Structure formats: structure tokens, C-alpha cells
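What you see is the complex with one protein chain gone and the rest in place.
Then we have chain A:
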């Protein structure tokens, strides 16, 4: 089963410059959460802080009753065994081939015999579709394959919390779709807690149970997927719908003059697009934390945008009205 991660009042700065401050959120056990935000807002820094690679200035990270930033070095290495992390470019060890990379954590932390190691590595490589590439060096394979190999390595010790740093950046749409499906299947099979940092709106809209948005040095919003997708809060709305109109400009933030001009010109915000269905696991069984579509909106008296929650399972932008 997954493990809950509770972050309270977390602040991190580099040389006096805050990256983000006072971030509080809870990653519910076994659920998939997505963290969004413009480039350079410190999403990768957040992931590294969560695993204790960076020390926050203030705040707490509670995992199984332990406050991670305040652990001793040895205890920290213990808690890290709960984590699997997929770094942005896979972070494979360049001097080892794919097989040895994936076998590395097993050889370091378990007393498995070489044949047991082989079985586990084989299983994980099959899961990510990399059988046959075992003998290749990381420099010899494509970026997408490196990511999948990094994922296999992250999975090999059966982590309870898995962090993904932009798993879909630099991948073509088809590979992204496969990877998203893989993530959902993994979540259903392992029940681990997932946190995905991404830029891909499509991923953010269909994969997670929860969405968070970091903007301008703080966590603008974090909550159930339907809450953010139906939100009319300007920043959330702009980012989740990839619009130019809103507070986010080319240079991180538009200046106030520009915003006022926009408001005076009476720019009409386009209507919210329909909320798509969540991607379903490929074996047809429900997701670990599945809720009926529209449940959150119903409970909170929010009218979802017209045309929401329709469509064939597994595909996203179905022109449902026209087809039916």
C-alpha cells in the first residue's frame, strides 16, 4: 500500500532568494497527484526536497510519523527506501548498461542471488517494454528509453511513494500516451502514492486524482482533479487550459499595466473546456482511489463545464456530441 505524505509550511530558498514558500499539501496514500507550474518555479526543487536531497529552510514533511527534514543522516537513508524517483532524464549510471543499472539497487540492498536479481530485473524491464535492450549503455538509447529504464530502476525495490520529474517531456504524443497508461497501471498494481511533475496539460487533465499548481513562489491551489479543472481562479484556469489570457505571461508574470489593459479591453475569457474522464487501468478494474466521475462537483455544488465526463474510456478529446 501507499504511504501518505504530508507537507506543512515548507519553504526553500537559495542564497536568500525564496524558490517557493509556505507550501502545505497532503499526497493521499495510494493516489496519483500531479504538480504543475511554469518552468523555473521550483518543481524539481520540490521533488528533491521531498526525498531529502535538499534541506528546506522551514516546514515539515511527515512520512509515517517521521519529519523528514529533521531526521539523522542514517534515518534519512532508511526513509528513502520508501521512495522511488524517476529523474528528468532518467539519471542512469552512464558507466553501466541498462541491466546493471536496474540491478544496482537489488545488488546494493538485498541479498538476492544473481538468478533472483535476473528474474526481478527481467520482470521490471518487461513492464516498461525494454526487454532486449539490457546490454545497451545509456548513451546508446533514446531519451524515451532512458526514462523507461530509469522508471524500471526506480520500481525495483517496490517503493511505496514514486516521484516522477517530467516523465513526458521530450516524448512524442504516442509514447506519452503509453507512458501515462503505464503510470496508471503501475498505480493500480502497486497501490503506491504517486507524484508527477509535468508540463503536459493532457496528462494533467486525465491521469491524476489530485492536481497542484505552483505559481509565483507559492502553491496556488492543490486539490481533487475536478476541483481544479472546474476552477475559475485566473491562474489555475489559464494554466490548465493553456491560454494566453490571464496572469501568467511570457516572462513568468505579466506586469500589472498589461493586466489592467487586458481587463479594460474586456477580453472575454473562453469558456472552460469539458472535464475529461480519468484514464482507466488497462485491465478494466477500477483505479485504487477511483471516484465516480462528477462526484466532487456534485458534492460541492459546482456545475461542471458543459459536455464533461463523456467519452470513450482511454481516449480524451472525443467529439462526443457529434458522434452520438
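By definition in this document, a contact is a pair of C-beta atoms (placed from the backbone, for glycine too) under 8 Å apart; a residue touches a chain by one contact, two chains touch by 3 or more; residues count from 1.
By our rule, contacts and distances are computed from a predicted model.
This complex has a chain not shown, and the name its UniProt record holds, of "ABC transporter permease", "Cytochrome P450", "Probable septum site-determining protein MinC" or "Formate dehydrogenase major subunit", is "ABC transporter permease". The chain that is not drawn here is touched, among residues A:5, A:51 or A:240, by A:51. Across the entire complex, the residue among A:10, A:36, A:63 or A:92 in touch with the chain not shown is A:92.
The omitted chain makes contact with chain A at the following residues, 14-16, 48, 51-55, 69-74, 76-77, 80-81, 83, 85, 87-89, 91-94, 104-105, 108-109, 150, 153, 157.
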